[in-house]
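Excluded from the complex is one protein chain; the other protein chains are retained at their positions.
A and B label the chains in the order they appear, each numbered from 1.
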């Protein structure tokens, strides 16, 4: 794969500073650039590398100003990260272009598969399953009865989608994802036993959703657990029964969301966050990593801590927390001084 | 599925207020009720919905008092949640009633399967495996050598049960569960390497246990990792080697329990709790979400925080923590006042 820098610039509507005929044959990280590679600079932490990179070209934000001379050619664009993402596709060695149905797959006669699908080895499609056109269900995945999967999805190897789940178009479910296992519902009985609460609902996943490896989304007790369009879930996340995750919300790895909680649109939720059940998180909320949320949060709020509160206040408190020893010393010092003042006062009064 | 309200009331030993001949055809959430649906009210957070619900009937606790007029008929029972759980089964669209052995399964000649079992597609049953009657092992699950599984269990798709594990009756293991992988044991060697400590024990799971999707229970180094009867484990939980989880203990998602720790009976452990190794948690202990336990806990205690301590004290401390800025201001104010008092004293003494 070889391509001239000017062709890349055209792909991403950028303007070149340097050699537009330079040949690009690979992508690289900025600190590992080499002749023929193109890279990008978007995160300030990596700014210093632009002067020393061995890459032939660097995609930068339009407002980038060089402090020192540069060896690499530049392509200036509005958003260097987004532009570079486009270039990555050009050089992607992994092509998900398989088509066909493995003879080892076991497909119910009542299942309907669209054209140009891929159904991998040892896949089971249950009764009344529908698979949209160009969707790929990779090896060893199990699709339960009455599941509907839209067009152009990727169901990676060893995924399980339990009965009655509905998946939209353009979704990617990575390996080990479990959709529609029973929610965790038990009713206490006399004697300390628990009776299982049947989970009769399902899971609905809208279009353009990505779900990371080994993430679990439980079916609803009644109704649906809903993942709205554009949601991105990282690995090892737990979404409990009857949750609803709003449009374009992004959730980092190992987050757990308890039953019946509703999360708004365009939220950003950091890694290992935990959210209690039966609460409501507004739109555009930001939760810092490891935050524990126990109550409703209004639109646009930024929370940290467990139990969580406003991030600015949290960070201020945390600095006080880190300095509690000084507080203790100051209080002790005050106690001594008060004691001295009182002693002096007594001595003084005794003069009279 | 249509059934008269009076028949439902009989099923759950409830008393009707309203139209006992009303036809029920579905279950619904209280806030999404519709004509023909039955719902329930158990959590106070949802009390307001009972006056506006479109449901035809609501199951309530016997002591429920209406503040306003109601449209829906009521069924009064001792415990509305438990009663509703029974009704859910009536309307459950998913029936786990498969029987038979897939021709694609690979079953060791020495394996023994009881009557009316279901063995799904691409399942492997190793040598000397025993599967009790009416148990179902769904597609792509792998059952290792010498594993014993009791009666009436559900082993959902893509579960792995490693060699020598023992599973009781009436257990459900959801997809992605891994039973009996090696415990995490390594002995440090010179030069910084670690030597693997062979894990020669097994896992024992007693009757009526539920284990959620992608949860892992490691085999013991020696002896057994034990999950006692009636335990309910949610998704993505880690139970390390040689742990023992006491009868009817309930553990929420993403909890991690380190090696050789013993948990008592009837405990409730919140999401994302972490528990150190080689400790003992008593019976009836409650651990709040995200708690980190580093020492033994006595029967009946309620803990929060990391490291954890008594929840009442924790909550009080946390309020102080949230107000550390005010502490700082008060200390600074005291320092100023002491300074003033001292200055005055010096001025005053100079009068003499």
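Things to note:
Everything below uses one rule, namely that a residue touches a chain if its C-beta (ideal position, glycine included) is under 8 Å from a C-beta of that chain, and two chains touch if they have at least 3 such contacts.
Predicted, not measured: the structure shown is a model, and the values here were computed from it.
From the options B:70, B:302 or B:334, the residue with contact to the unseen chain in the full assembly is B:334.
Although one chain is not drawn, the whole complex shows that of B:158, B:225 or B:248 it is B:158 that touches it.
Of the candidate positions B:57, B:80, B:94 or B:178, contact with the unshown chain belongs to B:178. For chain B, the residues in touch with the chain missing from this view are 106, 122, 124, 140, 142, 144-145, 158, 160, 162-164, 176, 178, 181-182, 184-189, 192-200, 214, 216, 218, 221-223, 236, 238, 240, 242, 254, 256, 258, 272, 274, 276, 278, 292, 294, 306-307, 309, 313, 316-317, 320-321, 327, 330-331, 334, 337-338, 341, 344. Although one chain is not displayed, its contacts with chain A can still be listed: residues 27-29, 32, 39, 43, 45, 79, 81-82, 84-85, 88-89, 91-94, 102, 104, 120-122, 138-140, 156-158, 172, 174-176, 208, 210, 212-214, 230, 232, 234-236, 247-248, 250, 252-254, 265-266, 271-272, 289-290, 318, 321-322, 324-325, 327-328, 331, 334-335, 338, 341-342, 345.
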